[in-house]
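For this view, one protein chain was removed and the others were kept in their places.
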Amino acid sequence: MADYAIFWDASKCTGCKGCQSACKCWNLLPSPLGKNVNEPTGSYQSPLDLNGNTRLLMTFQENEVSDDKKWGVEWSIGRRSCMHCVNPACATVCPSGALSVDEDTGFVRVQDDKCIGCQYCSGVCPFDVPRYYAGGSRINKCTACLDRVKNGGAKPVNGGTGTGNPRYSVPACVHTCSPAALDFGTREDMLAKAYARVQFLQNKPVNPCSTASVYGDVQLEGTHVIMVLKYAPETYGLPADPKVGILPTLTSWMKPLAAFVGVATIAGLGLSYITGLGYKRDTLHFDPDTEETIDMDTGEVVCVGDGHGHKIRAAADAASDAAVAAVATVADKAQEGEE
Amino acid sequence: MTKYIQRHSRQTRITHGVFISSCILLAITGLFVFVPPLTQALPASVVYGIRMAHRVLAAIFILFPIVSAIIAPKGAGHFFGKYLRKWDKDDITWLIRFVPYMLGPKRVHMPDQRIVKSGQIVADGMLILISLVMIISGFGLMFGGTGLKSVSLLFHDIGFVALILFGIAHIYLGAGIFQPYRHTVRLMFGDGKVSESDALYHWGHWAREELSSGANVVEKPE
Amino acid sequence: MDLTRRSFVKSIGLAFGTSMAYGLATQSSTLAFADDLDWRLVNTEEFTNICCYCSGGCGTIVSVQDNELINLEGDSDHPINQGGLCAKGASMFQLRNVITEETREVIHNPNRKTHPLVRRPGASEWEQLSWDQAILEIARHVKETRDATFVEQDENGVTVNRTEAIASLGGSQQNCEEDYLILKTMRSLGVVALDNQARV
Partner (left out) sequence: MTGHWCDFKNADVIISCGSNNVENHPESARWCHTAVDNGATWIVVDPRFTRTAAVADIYCPMRSGTDITFWGGMINYIIEHDLWQHEYVLNYTNATYLINPDYNFDVTTGLFSGWDEEHKKYVTTTWGYQTEETVAPNTATGGAFAYTLGEGVPEFTPPSKLVPKKDATLSDPLCSFNVFKEHYSRYDLDTVCNVCGMDRETLELVYATYASSGAPEKSGAILYALGQTQHHYGSQNTRIMSLVQLLLGNVGVAGGGVNALRGEPNVQGATDMAMLVYDFPGYLKWPTVASHSTLREWLEHETYSDGYYVNKPKFFISALKEWFGDNATADNDYGYDWLPKIGSRDYTTISTFELIDEGIIKGYFAWGMNPMNSTPNAKFARQAMSKLDWLVSVDWVETATAAFWKAPDLDPAQIQTEVYHLPAALIYEKSGTIANSGRWLQWRYKALDPADEALPDYEICDRLWKQITSLYTDEGGACPEPILNVKWDYHIDGQIDPRAVAMALNGYKKQPGDDGDWDSRELLTTFANLQANGTTACAIWIYSGFYGNSEARYDPSQQNVGKRSLEDKGGLGLYQEWAYAWPVNRRVLYNRASADMEGKPWNPARKVVEWTGEKWDNNDVPDFVAASTAADGTSVPVPPNNKAFMMTWEQNARFVCSTMKDMPLPEHYEPLESPTDNILNGRQNSPCIMFADHPSVQKGDRSEFPIAATTYSVVEHWQTGAQTRGCPVLVEAMPDQFIEMSVELAEEKGIANGDKVRVWNNRGDVQLTAFVTRRLRPLQVNGEVCHLVGMIHHWDWTGDYSTGDTVNDLSPNVGDPNSYIPEYKAFLVNVEKI
């Protein structure tokens, strides 16, 4: 097995949305077919966020900067999709096995026919990626086109090694990337490429980019999307220090806890069973007339009355009358309500 | 001839039977969801089947007791009403002695009990509570947004853990696997009758009242 | 002639490899994967084409099965685009087929109009008509307009053989061969108002 990664270089990405388009066309994801139903967003970004039919989205954010030579603006064009965490919280909490780590590549695989639509993954993703596709009651997120990656037959593009298979061996987004901002190869190679690129950007003689950084190496113990960023991660809609919340941790404790409680209960009861073996109980008889409880094996009177010095009959009558009256009232009310 | 007290009606027994069957099946189907490796090993169509079965079972689990209560509101009132009684000294004593008793029924003697034991109130009460937690969190999982879902998930999981504890204990005792509780299985899965001797052992106060009034007492040959 | 036609068809296949053989060769491993890894391009035939948007000349590969479009993406062997296609190029699949929202089914794009249509004078809707009828009616219009306006010689006696009454616009969307046929048709009718998208 090897560890693969998608490489994305913000310094080369032109925001052409070829990837956004190719993702939908390859994965046969629909876009709205109604007339004028897409809301104008006031931005080059559309739709504004991922949704049940959109797994990959180009983001656009303008940052005001004081440096007048740069025309007072930096334009962060970002790539929003599943980051394919090395330790994916979504796969940890996924109750149905729909999300799992693919052993051959390290990507977070989606078997959407196994998805039970619980959306636990949506709740725990530090990047807020998985979306619910209501039409199929299933989760929708980037699959890293594992169908292509694992079946594909041909040559890789943009300089990466792909998986070594011939054509179609890289995800649809990588394949279609015109400016060669996307690449695909072993995670090790992609990391090396990213660090080399950051070095290059920081040291360019013209227009050096001092804020260039690698994203996806140390964040969350690493992701299988390795990014080269020109500006601060937040401007690309990426948390600077992504964290998985407490819930998945708690949830993940439930499984061992359940196992422990189960085993402890059964063990305790087993012990109880053993100590109870051979227990034999004497036959008891109650004489309503004398109100004596008699051990028939020994003939001994165990107790008289209720054992606390009270007569039984009177108490029993009173108790049952009260109970019957209460129930009857409740039932009548219920019937009235129905009528 | 031995005297028997009619403790549970046929409807109660059927309701209980269906309810706990669905509960156990829910636990099993839920287990496949709870432990992802189990599901990963299965084909998608089977997982889908399990997922749908879980929903159908949940519907039975919720609806059957409600339907039963609507058919016989009086009986339902009686069934739940008995858990709402006042506690006395015997009840406390019983609870204190419970663990030693479980591990040494031959030596530890339990005080007489009323129609339901204090331990039963706790245990059955817990089961009812867990059921409610499971039902509510289940709805949360099905219809909630992502935030509610995460919380619901936690509660569904906690409920499942509690269910393991109380459910197994209930089966252990209710099915009469525990030596002193032999024969109790017939109360829910037999004719609903308890023998005079067993009744006096388990629910002394109640048995004596029933035997005194004789309304629910039948005599049958040994 | 038959032979050459067949070899023409065959050469398309050979030049770019029909994935038919590829599909068979990989069938066994394909079956080993679970559903989500199912390979869409089994038993497809592949054809190269060129993108229909800007004039980059990016290569594409069109995958077809049973005369239906299965996939369209960049040609990774092409020296210019090396597999790349922009948002428009990558969506050329949708010129023919779109995906429904509810069921995610692939259907023909309803926005495309695939029958000859006519709007009669004053009408507010299209009517469908047959190809033969459409061509005949248009040829009649052309002939009537041409015959009524054709000028053989201008006021100075120069042979001009033209009609100013018919205009023909377009050509940048057609292939070169088609342009030549359109050009030849129009100019032979005497059309002088002939222009294309070179300026828009």
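All chains are identified by letter, namely A, B and C, in their written order; residue positions are counted from 1 within each chain.
As a working rule, contacts are C-beta pairs under 8 Å (C-beta built on N, C-alpha and C of every residue); 3 or more make two chains touch, one makes a residue touch a chain.
From a predicted model like this one, the values you see are computed outputs, not experimental measurements.
Although one chain is omitted from the display, it touches the following shown chains in the full assembly: A, C.
Summarising the interface, chain A meets the missing chain with residues 11-18, 20-21, 24-25, 30-36, 38-44, 46-47, 54, 62, 64, 68-73, 75, 77, 178-180, 200, 204, 206-207. Although one chain is not shown, part of chain C still touches it, namely residues 1, 4-5, 7-8, 11-12, 14-15, 45, 47-60, 62, 64, 67-69, 72, 77-82, 84, 86-89, 91-92, 94-96, 98-99, 108-124, 126, 131, 134-143, 145-150, 152, 154, 156, 158-200.
One rule holds in what follows: only the chains that are shown with their structure count from here on.
Mean C-alpha position of chain A lies 34 Å from that of chain B. Per-chain Cα centroids separate chain B from chain C by 72 Å.
In chain A, the residues that reach two or more other chains under the touch definition are 111, 113.
Multi-chain contact residues of chain C (touching two or more other chains): 34-35. The touching residues of chain C, counted against chain A in their complex, run 19, 22, 26, 29-30, 33-41, 71-74, 76-77, 81-91, 93-94, 98-104, 106, 110. Within the complex formed with chain C, the residues of chain A that make contact are 16-22, 24-26, 28-33, 53, 109-113, 135-136, 143, 146-147, 150-151, 153-158, 167-168, 172, 175-180.
Interface of chain A with chain B (complex): residues 91, 93-97, 100, 111, 113-114, 116, 118-120, 122-124, 245, 247, 250-251, 254-255, 257-258, 261-262, 265-266, 268-269, 271-273, 275-279, 281, 283-286, 288, 291, 293, 296, 303, 305-307, 312-313, 315-317, 319-320, 323, 326-328, 330-331, 334-335.
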